[in-house]
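Removed: one protein chain of the complex. Kept in place: all other protein chains.
Should a chain be cited, it is by its letter among A and B, assigned in written order, with residues numbered from 1 in that chain.
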Amino acid sequence: MTEKPFIDIRHAAKSYGALEVLKDISLQVQKGQIVAIIGPSGSGKSTLLRAINDLDPLTSGEVWLEDMLVNKPLSPRQYERHINQMRQQIGMVFQHFNLFPHLTVRGNITLAPKMLKKLSDAEANALAERQLAHVGMLDRIDYYPSQLSGGQKQRVAIARALAMEPKVMLFDEVTSALDPELVEEVNLAMKKLAEEHMTMIIVTHEMGFAQDVCDRVLFMDQGVVVEEGPPEVIFRAPKHERTRNFLRKHLQGNAQ
Amino acid sequence: MDIDLILRVYPFFLKAALVTIQLSVLTVALGLLCGSLGAAARLSRSWGLRLIGATYVSVIRGTPALIQLFILYFGGPQIGIQLDAFEAGVIGLGVNIGAYMTETIRGAIVAVDKGQTEAARTLGLSRSETMRKVILPQAARLMIRPLGVNINAQIKGTALVAAISVVELTYTAQRYIGSTYKPFEMFLLAGAIYMVIIHVTGLGVSWLDRRARIT
Partner (left out) sequence: MGLDFTVLPAFFALLLVGAGWTIAITVAAAILSFFGGIFLAVIALYGPAVLRYPFRLFAWLFMGTPLLLQLFLIYFGLIQIGIDLPAFVAGVIGLGLHFAVYNSDIIQAGILAVDRGQYEGARTLGLSRVQTIARIVVPQAVRSVIPPIGNNMIALLKDSALVSVIGVTELTLTAQLAISRTFRPFEFYLAAAACYYLINLVLEAGLRHIERRIQMAR
């Protein structure tokens, strides 16, 4: 290793009672790297992603962001302060958008910067406009989420996460709930982000997107990383039978 | 139907209706306060507070409001609580409806999609910031209708204070039934006034509910 990893997951394990969802997973991501995690449902890929900002706490193992331990063992009160600090640096976008329905697009984006970074209204508005322009949604700034299409909602969700100026972005199957014709606009927004060298970890079912955009692909199954490597190796010449089976089913499915 | 009688006594009923309205407003206000505190306790991270909240709801909802009122009004002096009938009515019924409102408010908060909490926490908002800025504004909309049901029940529930001789609508109707032997007329007169109060309140609740939905 030439460089110190930007994100360092060490021996991550998680179980619900007897059910092991993650089995001793270690993963290093360099600054600016874009990593795709693929695998069948129930493979633990979302759980791993949600462990990075401690939304689903690990049973054991450590998650480091630069030189900070994200899931630091602290008293509940200290932990609350610590994790809120950490999460401000880790952006996340969800499958079901989770926009706040009672706030406009503007309100969704400015809420956290105003509360946590103490931005003034003017500063927060400027920030919102900049981020919305970035995802091509500036003309919808005063709409409510219910007035937007799924693709538009997801672009706003990306802008909302970016407004906190995070060091890394996590994407949890962000196009799975979208109608097929709306997937592309969200993919475009993510590609743009990739070109700006944002560090990204992407759980996805879009094999084409993973192939085009990502530096590395991880294939997970039954709580372990079965295989990982550059996309051309994983998609063209996978070593493991399980990876081959999964890809065969999936690429067929996509071709239809 | 004795129209003359109704025309003769209706001013007394209207005066009594003012007391019923006062009782309704005050008990609902106290109920909302108790309901908010109760819901906060039931959703707290401290098991002690959760136990207190759960006990409050269980005991109040598990026993008759009339008995609660009697304990407060007749039994209160034994433990140093001296209240007149109106005060006892407001406090007793307010605390009573508060237990039902606790469950309404808690239900609305729990009904807000879990993804909302996740999204807010992911942005770095604390638990209390998430509750204040994201969950409560959404829960508030969800609770308008069910709180309207609680309020509707409470308006009728104020009749209980007739049993401790507060001169409100039902007490007045009862007294006039006793003196005139015209139960049907007195029922219709008092009933009509209750209907007006309930339907006007209902219109207000629907208006609030519609307004909350538009934005």
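Just so it is clear, contacts are C-beta pairs under 8 Å (C-beta built on N, C-alpha and C of every residue); 3 or more make two chains touch, one makes a residue touch a chain.
Just so it is clear, the model here is predicted, and its values are computed rather than measured.
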Chains in view that touch the one left out, judged over the entire complex: B
Residue among B:59, B:111 or B:203 that touches the chain left out of view: B:59
Among B:5, B:54 or B:163, the residue in touch with the chain that has been omitted: B:163
Residue ranges of chain B at the interface with the undisplayed chain: 59, 62-68, 70-71, 74-79, 156-160, 162-163, 169-170, 173-174, 177-178, 181-184, 187, 190-191, 194-195, 198-199
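Following the convention adopted for this analysis, only the chains that are shown with their structure count from here on.
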Euclidean distance of C-alpha centroids - chain A vs chain B, Å: 46
Of chain B, residues touching chain A in the complex: 113, 115-116, 118-127, 129, 133-134, 137-138, 141, 215
Chain B-facing residues of chain A, complex: 53, 55, 80-81, 84-88, 90-92, 94, 96, 98-102, 111-112, 115-116, 144, 157, 160-161, 164
